[in-house]
Structure formats: structure tokens, C-alpha cells
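Part of the complex only, each chain left as placed.
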Amino acid sequence: MTYIIGIADTTFARVDMATPAMREIEKRLPDVRFERYTVPGIKDLPLAAKLLIEEKGCDIVMAFGMPGPTEIDKQCAMVASMGLILTQLLTNTHVIEVFVHEDEAEDERELHELAVRRAVEHAENVVYLLQKPEELSRRAGTGVRQGTEDAGPARW
Amino acid sequence: MTYIIGIADTTFARVDMATPAMREIEKRLPDVRFERYTVPGIKDLPLAAKLLIEEKGCDIVMAFGMPGPTEIDKQCAMVASMGLILTQLLTNTHVIEVFVHEDEAEDERELHELAVRRAVEHAENVVYLLQKPEELSRRAGTGVRQGTEDAGPARW
Amino acid sequence: MTYIIGIADTTFARVDMATPAMREIEKRLPDVRFERYTVPGIKDLPLAAKLLIEEKGCDIVMAFGMPGPTEIDKQCAMVASMGLILTQLLTNTHVIEVFVHEDEAEDERELHELAVRRAVEHAENVVYLLQKPEELSRRAGTGVRQGTEDAGPARW
């Protein structure tokens, strides 16, 4: 079976997260095809994801965005996230949000590293959701993180 | 009658809340089956819950999550909660949100205790909702809490 | 005509607001029947209200809740309110939200008084909505409050 994976991303983001994510998926899934849809900003992502699912037949979508550091940017991120959840509920299809907030990193180099790593590690989640859901359940409640060190399970 | 109970949880959470909740339910319900769906983070829970209801026939769902301590984490929690309410309104089925905020506890040991206790006490609520709704009405307005001491009714 | 009035409340609240509200309604409406649905917390109220309307045939619902004092509690209240509005728009039926924020009162005694009074005064609103909408229009823009002294119309 060929999986069709939607890639929704923005020109606003300062790192190309889509390319490393697609490479990671290709390594792990023998038979895959990508549909890419680039929009200006994160608030355009919910519709992009919906169109990838409804018009391009995607089995799952990754939505990449990089909200800026201001209060307004945070507000935009919240609205975009709500929209991505609505898209999922309207299509019964997962849209994995991969957002990196610009102020999560100290400088551009760190921002780049964080974004690529988060993209790759969420690509792994996409493969699990499609093919190996038991891998996720095995890690339930273990403090997995994407882009940074895992927090790990709480010690008791 | 066999109840089918959905268990939606995340790899992000640092405590496995699903296992103690399922144990508690098994003690209280003679005939029960679980469907578990683990996703990466709390914003993936609304769709997971919807699929558990619509595709796995669950009678009720528990959604376990552990939002982190930052402002962005709080924002994610709000969006996830809104999504869980939408799922309920679209399916006419209860989804009991069991969220533990990482900053509710002072250290990891306390976090673990709080999370397990909240999970178990919400499992009790699930059983009441399915089989003994009068038990909930008996406690209406009495300041019941999950995971911590009950606040109790306001004294007057 | 017998009105069926839905009563949705929580075990989390520290005051039983439902009982005084029902008493008040019984005094004012000769022919009334109540359907009560108690859930754990305020985020469970939107579905409870929807089920009371769709499955129990309620003509109107009162939704009682008591959000706690923390930031997270305020956030939960907002999400619950949004859900109650969605329920109304999906059913074309009023759901009167009766929320008392725990930090509205200085101590438990005051909290109890405030909650009971607000419940009773909203019960009056319910009767007006069902039977005497002109009573509400007569008071439009006059600064009516529930649970505390009316603010009154702005003097000019």
C-alpha cells in the first residue's frame, strides 16, 4: 500500500522543516508519496491541511510552522492550533502539528537544529501512527519530547 | 452488557496514567473491554477520542495528558480541551479529560502520585457515568476533587 | 403544558446550587418536571446539557459550575462557556450558565450565600425566558445582577 502524506508548510518559517521530515519518512516507509502545500503563514495551515486530505487524498498531514516571539504571534499560534484540530475533527484524519516557537532557541543556529530535529522526530511519530501504533503505546507516559532531550518518566 | 472504554493518552506525559485507571475500572465493572490509542501530544487527543468512539465503538473515553509548565503549554492545554469538548458534542459521548499540569506538583515523586491518584479517581467517575449516575448526583456541589483532598462543601 | 427543565451540575462545585434553583422554579411554575445530570467538572457540562436537551427533551437547561481561583481554572471556565454556547447553537435551546468563581467571595459562608442567591435569581430568569419574555425586555439595560446587588442603570 502506498501512503500519501501531506506536507503543509509556510514561507514565514525560517527553517525548511519539510525536507528533513520527508527524508526521514522515506527511510522508514518503503512506499510513500508526498503532496506538498506551502502557504504564507500558520493561520493558512488549517485549510491547506484540509485540502490535502479532501482533494489530494492524504492519509495523514504534517503541518509545519514557526510562530514569532511576540504576544500577537502566540495568539496566532493558538488560533492556528484550534484550526488544525477542527480540520482533524472534520476529516477524521490526523494532522500532526510541528510548531517551533522562535523564542524556544537562543540563536539562529540553535533554532535551526531544534526545528530540524523536531521535524524528524515528528516524522517518526507519523510513521508510527500509520504503521506501528503499538510503538506509541509502548512509550505512553514516558515523557517523550520532539526536538529536545526526552523529559523521561517521572521518578518515584 | 460489555462496556467498551476508550483510553487515549500521550507519549509526552511523564506518567502512565492509563494503566492504573484501567485497573480501577476492571475492579468495578465486571464486563469491560478497553481500546487504547496513544498519540504524541495533547493536541492529538481530540481526534484520537473521536476515532475511538466512531471507529472502535467506545461508550466513553478517558483522555490523559500532562501539559508542561510554560505559557505555551497552558495555551496548548486550552486548545486541546476545546477540541475534546467538540469531540463530545459531535459524538454525544463523554470524553473525560484527565490532565495533570506538570507545575501542580513540587517534584517528580509528587507528580507521579498526583497523576496516578487523579487517573484512578476519574476512573471511578467513568464507572458512575456509565452505571450509577445517581452516585454523582448524590455528590453534586460537595467539592469533590480528583488527585488531591476533596475541598468539601462550603461551610455556612 | 408541562415544562421539562434540565439541571446540569458538578461534583466539583462546593455548593449545591441546583436544589434552591429547582425550589424557586417550582414556586413560580405550576407544572414542571426536572431532569438532573451531574458530571464531575465544568468541562463535562456542555455534553450533559446537550444530552438533557436531545435525549430528555428539556425545554431549557441550567448549567451550574464553580470554577476555582487559579489561572488554569479560569481557562477551564472559558472553554466550558464556549462549549455551552456551542450546545445552544446546535440545539436552538437556551442553556443558562450559572457559574460562581470561588474567588468572588471572601470566605466559605459568603461563597455559599452568593451561590444560592445567584442560582435562585437565574431560576427566575429561566421562568421569564419560558413564560414571560416581556419581563426581561422591561428590564433591558437596567443593570440587573444575579447573586449580588443590581448595579442599576447608569445615571446621567
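Letters are used for the chains, namely A, B and C, taken in the order the chains are written, and counting of residues starts over at 1 for each.
In the analysis below, contacts are C-beta pairs under 8 Å (C-beta built on N, C-alpha and C of every residue); 3 or more make two chains touch, one makes a residue touch a chain.
The model shown is predicted, which means the values in this text are computed figures rather than measured ones.
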Homo-oligomer size of the whole complex, from 3 visible chains: 5
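Just so it is clear, only the chains that are shown with their structure count from here on.
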Please classify the inter-chain touch graph. Allowed labels: line, ring, star, complete, other. line
Fraction-based call for chain C against chain B, same above half, different below: different
Just how far, in Å, is the C-alpha centre of chain C from the one of chain A? 41
Determine the centre-to-centre distance between chain B and chain C, using the mean Cα coordinates as centres, and give it in whole Å. 25
Residue numbers in chain C touching two or more further chains are none
Seen from chain C, its contact residues with chain B in the complex are 9-18, 36-40, 43-44, 46-47, 50-51, 54, 64, 66, 71-72, 75-76, 78-80, 82-83, 86-87, 90, 108-109, 111-113, 115
Once bound in the complex, which stretches of chain A touch chain B? 74, 77-78, 81-82, 84-86, 88-89, 92-94, 96-97, 101, 122, 125, 129, 133, 136-137, 139-146, 151-156
